[in-house]
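Here's a structure for you.
Here the complex is missing one protein chain, while the rest keep their positions.
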Amino acid sequence: MSLLDVKDLSIRYTDKPVVNQLSFAVAAGESLGIVGESGSGKTQTAMAVMGLLPANAATGGSIRFDGQEFLGSSDEVMNRYRACRVAMVFQDPMKALNPYLTIGDQLRRILLEHKICAPREAREGTLAMLKKVGLPDPERQYGVYPHQLSGGMRQRAMIGAALIGEPDLLIADEPTTALDVTVQAQILKLLRELRTQSNTALILITHDLGVVAGNCDRLIVLDDGQLLEHGATAEIFTAPSNERTARLIACSPRLDVTARISSLTGGAKPIVDIDNISVSFRERRAGRFGHLHALRPLSLQLAPGETVSIVGESGSGKTSLARAVLGLIPAQSGTVSYAGSELPGLVQSRPNKVRRNLQMVFQDPANSLNPAMRVAEIVAEPVGIHQPKTKKADRNKLVSEMLRHVGLGPELQERFPHELSGGQAQRVAIARALIIKPKVLVCDEAVAALDGTIQSDILHLLQAEQADAGLSLIFITHDLSVVRQISHRVMVLYMGRVCELAGNEELFKRPKHPYTKALLSSVPVPDPTADPQDVPVAGEVSSILDPPKGCPFHPRCQHAVARCTTEIPKLESVNGTRVACHRARELDLSY
Amino acid sequence: MSYLAAIKPIVRKSRENRTIVVSLSILLLIGLLALIGPWLSPHHYASTDFEHSFVGPFAGDWHLFGTDDLGRDLFVRTMLGVKVTLFVAIIASVVSLGIGVAYGAIAGYVGGNVDAVMMRIVDALYALPFIFFVILLMVVFERNFLLIFVAIGAINWLDMARIVRGQTLSLKQREFVDAARLIGVSGRGIIFRHITPNLFGVVVVYMTLTIPQAILVESLLSFLGLGVQEPQTSLGALVNGGVGNMERAPWLLLMPAIVLALILLCFNFLGDGLRDAVDPKKKT
Partner (left out) sequence: MLRYALLRILGAIPTLLLVIALAFLMVHAAPGGPFDAERVLPPEIEANVARAYHLDESLAQQFVRYLSGLVRGDLGPSYRYRDYSVADLIGRALPVTLQLGLLAMSLAVVVGIAAGLTAALSKNSYVDRFVTGVAMTGISVPVFVIAPVMVLIFAVYLDWLPASWTGGSGVSRLVLPGVALALPQIAYIARLTRASMIAVLSSDYVRTARAQGLRTRSIVRYHALKPAMLPLLSYLGPAIAGILTGSVVIEEVFGIPGVGQFFIRGALNRDYTLVMGIVIFYATLVILLNLVVDLLYGILDPRIRGR
C-alpha cells in the first residue's frame, strides 16, 4: 500500500481552477519529483497535502496518508501527522524561518509540542539535529537568529526543522531555488544522504528538471493544473509521451549541448572597451565607514556582434559591472570607451547620440516597465527622444512593427504592464531597447525570472537580433546553461575578481580555474543516468565586507596551497585563456 | 494621460467597494446640505430670538435641530459649522499636502545624506506633541483663519512626507527609471513622466486620511475657545457651547456632535477603503 495516495485532487479559487483531477501515489521510502513551470499547481498540491490551503480554496477528490483522509481534516487531526509523519521544507528559508526566534528555539518547539522527547532532552535533541544537517558549530548556531546565518546554513536549519520529528514523508518545495548553484549542490547532497540514513519518502517540487533527474525515482509533470506525464524518471527523460513534456526537457538547461552561435569575423575593432573599471560602495558598518569593493579593476573588450557572458554567484560583482559600464552607478576607477571614444562616467552626462547605442534589459520586467504607461507609450518613448521629428502616424507604425518583431500582437498595445505575462513584459522591455537600434545590449539576468520554455524563446529572439543587426551582447547571469547556449566568450567572476576569461567551448570543456570547475560540476544535469555530483565544493561565498586574504576562493578550494592564502593571483594567459590561479599551469581540470 | 492611468484602477476598485461608496455619498450629502441648507432655512445663523431660546429639535418653525440659549437656529449654525470646519480642514490639508509632498519628494529623490538628515528631522518632529505648539502659537499671535490653516497644515505634513518619501525612494530605485535614463529621458522627464504619475494615487488616498486629522485639530482648537470666534462658528465651538447647556438642552451638544462624528467617521472609512484599494496588502 502507498504511504500517500492522492486521487482526483482538484483545487480551485472562486472561478479559477489551479489543480485539476490530479492522481498520484508515493510509496514508503520512495522519491517523487513534481515538475512544472510557475502556475502549474505544484505548490498548491503540496499545500493541500499539508492541509495548509487558504480558507477560500475549494477542493475535491481525496488525499489519503497511511489510510487517513487529509482533505477536509481539521487542524487537530492534521497536527497529529504534521512534523512526525509529514513535514515540509519551503523555498525561501529567510522568510520561512521566524526572524524573532533563535534557530534552536524554533526546532526545540517542535520537539516540545509533539512530546517527541522529554523537555529536558529537547535541547540535546535539537543540537543533534543541527549537527546532522551539517551546521558546523551547533552550540553556537542554536542561539543564533536566522538573519545571522548564510543562505545555505539557513536552508540546512530549515531541513533540520522538517526532519526533527522523523517524518515518513518529506515535501521539499523548490528547496534550492533561492540559493547559489554551488550551495544548491550541497543541499541536494544533504537531502540524498539524510534519506539513505532514514528511509524517508520525498516529494521534491521544482521547475528544474536537472534537480529531479539525479534525485527522484519517479516523476510527475504538471502543466496548468493538469497531469501531463507520470512515470519513472529515466523513462520520461528518454521517451516523453507528451509533446509539452518533450519541449520542457528540450528547453531544460544543459551544459553538454554544443552552442549554436554565430561565428565572428576576426580583426574588427572592439565596439566597447572596458578599461580597468572598478566599483566600490561606501558602507556603514559598526559605526565606521568602510569601502565595499564590489568589483576590482577589470578590463574587457567586446567585439561587434559578440556575446560575452559574465557569470558568478551572489556577491560576484557581475551586476555592478553591468551598471557601471552603462553609467547607472559611478565607477571608482577606469573608463569605458564606445567605438574608440571614451564615455563620461554617468549616463546622465553621456550625449544622447551615444547613449542610444548602449541599452539594457533588466531581470524583472515587472520592475523595469513604468506601471502607469501603456505598452505603446513605453515602446514609443525612445522614438520621441531620439527622432523627435517623427510624425505620430510613423511613430505608431514603428511601434507596431517593433512589437511584431519581438513577437507581440497589436492587441497588447493598449495594455498596462500589470496586464501582461512575464514573458510578454520582457518582450516589451526588449522592444523598448531595440527600437532605437542600439549596437550593444546588456542583459542583466534577463531570463532568470522566466519559465524554461519562455526563457529559451527570449534567448532565440536575442540571438536572431544579433544575427540580423550585428548586436553585441553582454549577458549577466548565474545560469551556466544559458551561458553555454549563447556566448562567444565567458568571464567568470568571484567576489569582484575575474577568475577566468575564455572562449565558450574552451571554458566548458577545459576549465582552468578551480572555481570555474566547481561551478560547472554544481549544475544539476537533466539526465537521470548521470551520476549526481557527490563532492560539491565546500562552503559558501565569504563576506564581501571581509574578504579572505590572498586568492578570494582559497577557503573553498581543494587545490589551495600556502601561496594561495597570501598572494592574490594575477590574471595571466594560459593556453589561450586568461586565468587568475597560481596553479593554473599545473592543474588539469578538463572534462 | 498617465495621471489618469494611475488613479483609474483605484476608481474601478472603489466602485465595487460598498464602504467607499456609502461614506462618499454621506459626505457629499452633508456637504450639499451645508451649502444649500442655510439658504433654504428661514433663519440666519447670527440672528437671535430670545423668545425662542432652548427650543427642542423638530419643534416647529423650521428649527430642525432646535435653538440655542440666544434663540439662534441650531441647524443653520451647525451647517455653518460644517462649512467652516470642512473649509479649514481642506485648506489645511492642501497646505500639509504641499509641504509633505515637496519635502518627501525632495528627500526621496535626492537621497543619500540629504535624505538621512531630512528624515531624522521628521523623526524628531514626530515625537512632539504638536498641538501644544499650535496652542502656543494661537496664544502668542492674534487668532485668525490663516494662522489656523497654516498651523494645522504644519502639523499634518509629517505623515505625507514619510509616505511620499518612501514611495519616491522605491520608485527611483525601480528599474524603469534606469531604463528611462538609458533611453535618454531627461531629469525633468523622469520626475514628471515616470515618478509623479506613480505617486499620484497614493497622495490622493492619504489626502483623504489627512482631512479628518485636520478636522480633529481645528475642532479641538475651537472647542478650547482658541479657534474660530463668534459669531462665526465651527463644529468644535458648537460642541463646546453644547457642553455648557447639556443638562438643560442636550440637543445643543448632541446635534453638532453627531454631525462631527459622522463626518469624521465617513472620512476615515473612505480613507481606509481607498488605501486598501491602492494597496490590498496593507489591509487593516
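Note that the chains take the letters A and B in the order they are written out, and that residue 1 is the start of every chain.
Rule of thumb we're sticking to: a contact is a pair of C-beta atoms (placed from the backbone, for glycine too) under 8 Å apart; a residue touches a chain by one contact, two chains touch by 3 or more.
Given the structure is predicted, the values throughout are model-derived calculations rather than measurements.
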Looking beyond the chains shown, say which of B:I90, B:I106, B:I135 or B:I191 touches the absent one.
-> B:I135
Touching residue (missing chain; options B:F65, B:Y206 or B:F269) | B:F269
Out of A:Q68, A:Q148 or A:S543, which is the one that touches the chain we can't see?
-> A:Q148
Of A:D92, A:D224 or A:E505, the one touching the omitted chain in the full complex | A:D92
Sole contact to the chain not displayed, among A:S2, A:Q21, A:T59 or A:N79 | A:N79
Where does subunit A touch the missing chain, residue by residue?
-> 50, 52, 75, 78-84, 87-88, 90, 92, 95-101, 105, 109-110, 113-114, 145, 147-148, 158, 161, 165, 286-287
Missing-chain contacts mapped onto subunit B | 120, 124, 126-129, 131-133, 135-142, 212, 216, 219-220, 223-226, 236, 239-240, 242-243, 246-247, 250, 253-254, 257, 260-261, 264-265, 267-269, 272, 283-284
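In the analysis below, only the chains that are shown with their structure count from here on.
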Return the distance between the CA-based centres of subunit A and subunit B, expressed in whole Å.
-> 48
Of all residues in subunit A, which touch subunit B in the complex?
-> 323, 326, 328, 347-348, 352, 355-356, 358-360, 362-364, 367-374, 377, 381-382, 385-386, 416, 429, 432-433, 436
Residues on subunit B engaged by subunit A in the complex (per definition of touch) = 1-3, 5-6, 174-176, 178-185, 187, 193-194, 197-198
